[in-house]
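First the structure, then my questions, so here it is.
Removed from the display is one protein chain of the complex; every other protein chain stays in position.
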C-alpha cells in the first residue's frame, strides 16, 4: 500500500466524561467516522474520514463532541501552505482535477464589508417601520417607456410587459434537483410560496410533484437542456437562460451519474447512472443575436406571458456583456459573483475565475444607465449575499433584487463542509441517498427558510427606515446612501460611491 | 386529547428519543449522570427494519385501553386520557404485556413492575421528552 501523505485535516474531540455511548454520532455519520467498541464500551473515531459537517456535534445529546482543526503541520511556510502542499499530494496520488463545492473560500476582499450604509439625523428624519408603512415589494422585468392612458384618463395597464412580483427583493437561486435533494427542493418551493417570492429549478428539470408551486417557480434552461419541455416552460412564472455560474464561469454543470437515480433521472429526462455533463457554452449561442433567438423562442413558446432571465457569471467584461443582454429581449439579467456556490466545481476554477459581484453590479448598473437601457431590464445579483445588509447595499448599488442560495442551504442545515461532491451530505441536502435525504424534513426546512427571509425583511425595513426611505424603489441605485471604507480611488470609482467622511 | 404520533417517513433511527425518554424518567437533571455507563430501558423504542425503515413505538393511550381493562390489580388507569401505572399496586404479572397490541408496555428496570409511557406527565419534563428531542419531527405531540 502506498504511503498516504495526507494527515487528517480535522480531529474529533470526544469528552469521555460526557459521552454516554448512545451511538447517535455513529448512526448519523454517513462518512463512518464514529464506531462503537462493544468490549470497551467506548466510542471511537476515525478522523481521516471526517469532513467537519457537524452532524454528530449537533445531534450529540450531551455535547460530548467537537471538531477542531488539527494543529499537525508542515514546517510553516507562507507560500507553500499546508493546503497547497496537501493539494499537490492529492493530485500526485490521483492524477485528477481537484473537485470542490460551495463557494470560493479564499481570503479575497469582501466589498460588502467595506461599504457602510447611511442613516438620517435631524433633517430628512428617519422612518419607524413599526409605525409607518414600509414597502419591500418589488417588480422584476422591463419597465414601460412611458405611461399610457385610456380615453377616460385612467392608466392603461393592458400592454405592460410581464413582470415578477416579489414581496421582498430576495429569491432562491438555481439549485438543481439532483445536486440537492427532493426534500431540499420541497422546502425551497414551499418557502417561496409562503413568502411570495421565487425559487429556481436550476438545470435539473422540475419534479412532477412541484408543478403546483409553479407560480413561485423560475424554470431554468441551461446548456444541457436537461428536463426542458413544453409543460416545464409553461409551469414556471419565469424562464431563466443560464449562460454561466459564479462558482465555475466558463464551464457547464456536472452531475455525476451516481446522483442520476430514480426521479432525478426521470425529471432530467436522461438515463439512470449517466453523467449529466452540461456543455460549457450553449451550442446554439455564439453571439448576442443567437441569445436573442433563444430568448424569443422561449417567449414564443410561452405566449409572451413570462419574463425571461439571462444569468451570467461575473467576469471581466461583464458590463459589456450585460449591455448586450439588455438588448437581446431579456427582461431580467442575473449576475452571479465569484463567491457563488456549487455542488461541484474544479477547485482551481472555483477559486480563481470571475470577479466580485459588488464590482460587477456597480459596473453593469452604471453601464446600462449610461446607455439609457437600464429600464429594459431588471438586475438580480447573487454570489454570496450573506445577510440583509448585503441586500440593502446591493440594492443601493443598483440591483433590483438578490439571489440567495448558500444562505438558504445554511438555513436548511448546511454546515459548509464543502463536500457536496461526495453525495454523502449528512444533512440531507446535497445527496440522493434515501436514508440521508429523509434527514431533511421539509416541514422544518421550509419554516426555517421562511424565518430567515422574514427576519431579513424586518432588518431591511429597519435599515431603510433609518435612511428615511420607505420603499425598495426609492433605495434602488441610490448610491448616495453608501460610503466606502478602506477602499482605494479605483475601487470607489468602480463602485460609484464616496469614501466614508466625504 | 394531544397524543404522540409517529411518522416513519421522517424517522432517522437515531435513537435519541430513547435516550431522552430514559433521561426524562431517570429523576436526574443531568443526562450524563443519569445515563452514563448504564443500559437504558426507555418507554419508547425504535424498531428498525430492512430498507432503512425505522420508527418509534410508545403507548398509544388508546381510547379503549385493553391494558387497563385487563390489569389484574387496577394499577393501570386512565387519567384525563393518559394511561398511567401505579407502581405501588403493580405486581409485575405482565398481563398488560400480554394484551397490548402495540407491544408498548415493558418490564421496568428490575422486572418487578411494568413501565410505560405516561407522556411525561409524571416526571419533571411535563411534555413528552421524546418529541422535544426528535431532530426531524418524526414524533409529534398533537391534537388531531
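By written order: A and B. Residues from 1 in each chain.
Here, a contact is a pair of C-beta atoms (placed from the backbone, for glycine too) under 8 Å apart; a residue touches a chain by one contact, two chains touch by 3 or more.
We take it that contacts and distances are computed from a predicted model.
Participant: Just to verify: the chain that's not displayed, which of "Gas vesicle structural protein", "ABC-2 family transporter protein", "Extracellular solute-binding protein" or "NAD(P)/FAD-dependent oxidoreductase" does UniProt list as its protein name?
Facilitator: Looking only at the record, the undisplayed chain corresponds to "NAD(P)/FAD-dependent oxidoreductase".
Participant: Out of all the chains shown, which come into contact with the hidden one?
Facilitator: Across the whole assembly, the hidden chain touches B.
Participant: Mind pulling the chain B residues that touch the left-out chain?
Facilitator: Those residues of chain B that touch the unshown chain are 3, 5-8, 47-49, 53, 55, 57, 60, 66, 69-70, 72-74, 88-89, 91-103, 105-106, 111-112, 142, 144.
The rule we apply is simple: only the chains that are shown with their structure count from here on.
Participant: Please work out the Cα centroid separation of chain A and chain B, and write it as a whole number of Å.
Facilitator: Computed from C-alpha means, the inter-chain centre distance equals 43 Å.
Participant: What part of chain B is in contact with chain A in the complex they form?
Facilitator: Interface residues on chain B, with respect to chain A: 9-16, 19-20, 23, 31-32, 35-37, 52, 133, 135-138.
Participant: Can you name the residues of chain A that touch chain B in the complex?
Facilitator: Touching chain B: residues 17-20, 22-24, 27-28, 41, 59, 61-62, 434-435, 438-439, 441, 443-444 of chain A.
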